[in-house]
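Reviewing the structure listed below.
A single protein chain has been omitted; all remaining protein chains appear in their positions.
The chains carry the letters A and B, assigned in the order they are written, with residues numbered from 1 in each.
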Amino acid sequence: MKTLNIALTGLNNIDSPGPGVPVARALRAGGLKHVRIIGLAYDNLEPGLYMHDLIDRSYQIPYPSAGSEALFNRLKAIHDIEAIDVVIPNFDAELHNFMRISDRLKSELGIHSFLPDHDSFEMRQKSVLAEWGEKLGIKVPTTKPAFSWSEARQMASELGYPLMVKGKYYDAFTAHDADQAAAYFYKLSAKWGLPVLLQQIVKGTEVNVTALGDGTGGCIGAVPMRKMYITDKGKAWAGITLQDDRLLEIARTAINGSRWRGGCELEFIKTHDDQYYLIEMNPRFPAWVYLAVGSGQNHPEALVRLALGESVGPMTRYEVGKMFVRYSYDQIVDLKEYEHINTHGWL
Amino acid sequence: MLPYERPIITRYNPGITNKFGSRVDYFPFTQIDGVPVKRIIDEYGSPCFVLSERTIRDTYRNALRAFSTRYPKVQFAWSYKTNYLNAVCQVFHQEGAWAEVVSMFEYQKALQNGVSGDQILFNGPDKTADDLRTALHNNSLIHIDHFDELYLLSEIVREGGKKARVAIRINMDTGVYPQWDRFGFNYENETAWEAVQKIMGQPNMILTGLHCHIGTYMLSTRAYHLAATKLAQLALKIKSQYGHRIAYIDIGGGFASGNTLKGSYLQGSDVIPTMDDYAEAITTALLGSGIPTTELPYLYLEAGRALIDDAGYLLGSVVAIKRLSDGRRATIMDFGVNLLFTSFWYDHRITPAQEFSRHTEDMVVYGPLCMNIDVVRENISLPLLNRGDQVVVHRVGAYNMTQWMQFISMRPNVVMIDREGGVHLIRERETVDTLNQQERTPAHLRANPQQ
Partner (left out) sequence: MKVNKNIAISESGFIFNPGTGDSFSTNAMGQEIIRMLNEGKTREEITDFILSRYEVEKGILEKDLGDYFFMLGTYHIVQNG
């Protein structure tokens, strides 16, 4: 019997979790037959490596900084053993390389993927999000890229304090005055390079949407959620699905406007006068994607079907008021396993 | 006897990757265009620069194709400063490139390489009166950088005879930081327009072109689109105010090569735009600028690094391996920043030239100079290297063979591999005589006063 071999990354189910483990769970829960899951890990302590009920076998892959060629070669070697059918990358930082080699993966190795194209990936980058939002009529907090502190100080006084100071790729801090802003500016520019982004603070409730786009403008599924409890890393520890048609409408507009292909997470602030501001669009499923499954929409399964070329109709129903409550769990691991992944590169 | 590999031990650190995580190269790099690296080193010594004629031609043809399939009138001018070894220049000239120079010395080189004077673009802020006279005499295209040069040239053309064919270099805001506003005339504050007016008022100067060079290793094609749009706008304005047609727009160089910038998270070759991307951005700007199709100006390009970086290799050997006081491994090579000036801003890829095992070590790669800044790679994971092992440094064709330093050691041989695999020495290694030839020691300071 032919198995469906699905490789995925993001097995770091730690305090700031990657979505790989929930995606694997979703694939097991869905209607796909004979699924075999192959984990792809960067670090030898990614918890998913050791979850043998969920992940059939794992391999280490080179860090994104090693380049797309190294990634391709490693995937090719793994493919020779595992005959991968579909690959699902789950990290922001690796997507660029996966997008770059996706055509070759398909044509040379027959590995399917379902990724955004370069243009849609770029249009949601933080530094241009506001511009893009304006085109689609989606509100985005005023965001300004600053290339020097003197420029930043000028912009900050126009925006007014407090404001958000954000790194080019990751990290965000609230600055209450110029001294704090300066400190964050230097910290973020050292870590992520220039520009550093200054963003107006919009007050309200954070609401998020996990969604799947078909690449032609269609939205295959979308489920909105409000975080009920947030960790000190800003991650949702518990959340609940919402009924919010306006929010879903905006999410569909974003998916449509970007011709988004694949999974994504849209982060919004809903103000007290019911305005929605798009804060970020993450180019992959969120770590809470299993809530969508639990409330009736299996986005990872749909993604696999789309990747394989099956036609998948839009999912519009989901259960409102479903919750997720995350927990942590200490796996017991034999040293032999740690040794194995380290010395052989697979487990 | 069994093959020996030096014993190593490495600690696993959570979060720090092992060989599966950090490895970039899985295979040794044993030959260039079919010629064994080992053979080149045996014959020409180590270190040694190697240029692939095939790669130069392929890269050039690809660039020409990218632009000329999109735009009817395209002309490349080889940017001499990038690599002015005559053999290299001649490959470009054979392919049809003109010359772009920034000094009289480069200008003379171009003439001696057989480039006709009217196919030399003369850039740069430092042209002397004599330089300008020579350029004027040869009908070269003089790219004026500042008002002082403009005044100087206007005096010279008054001396009589020829009309000067000139362009102005223009700097502008293209959304790129830092803005290279120290060269040329600024677009936004109308200084460029002022320069245009002055030139149009000079009967002995013909405003032939508009030039810009917005920066180097530019990752944004949008910046080029903006630059081309602004220059086209200016050309239109000149047309409407003076009825004068600009013959060419020179968009400069600055296209990125596949090298990885220091501190960049992703590999250079994964993030740089392709030649087609650059061409698309520039040519759509010109074609969509409103200039009538019949009056489209020539598009001149002065790409440097993007045309030559990939064709250059530096071969070298391991001088020693060491352990630093903090336990880090250090490898000392027989080449350093004296030859590899670009290691100040690139993380150059280095590949061993002989078989290696699956084990790797993290290390610092140093050059052989007795100075602390002589660091080729601050942190690289490479297979186990031993004294005498040979390595290949990739993408070193641009700026190294012109900015190399004659410090502590002399410059090594440079060879070119032709398309049939023939190896030619194109620049002979320097010796102590090369240096001494230029020196004059007063008699009373000579070791042997008879000399």
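Everything that follows uses one rule, which is that contacts are C-beta pairs under 8 Å (C-beta built on N, C-alpha and C of every residue); 3 or more make two chains touch, one makes a residue touch a chain.
If you're wondering where the values come from, they're calculated on a predicted model, not measured in any experiment.
Can you list the shown chains that the hidden chain touches?
Answer for the hidden chain's contacts among shown chains: A, B.
Per the definition of touch given earlier, which of B:I8, B:A129, B:M371 or B:M405 contacts the omitted chain?
B:I8
For the chain that's not shown, point to the residue among B:N386, B:Q406 or B:T431 touching it.
B:N386
In terms of residues, what is the contact footprint of the unshown chain on chain A?
Counting only chain A, the missing chain is touched by 335, 338-340, 342-344.
Going by the touch rule given at the top, which residues of chain B touch the chain that is not shown?
Within chain B, the residues that touch the unshown chain are 1-12, 18, 323, 327, 357, 359, 384, 386-387.
In this section, only the chains that are shown with their structure count from here on.
Report, in whole Å, the distance between the mean C-alpha point of chain A and the mean C-alpha point of chain B.
Going by mean C-alpha positions, chain A sits 39 Å from chain B.
Can you tell me which positions in chain B touch chain A when the two form their complex?
12, 14-15, 17-24, 26, 177-178, 263, 265-267, 269-271
Quick one: which bits of chain A touch chain B in the complex? Just the residue numbers, please.
Residues of chain A touching chain B: 42-45, 59-70, 73-74, 93, 96-97, 100, 147-148, 169, 193-195, 342, 345.
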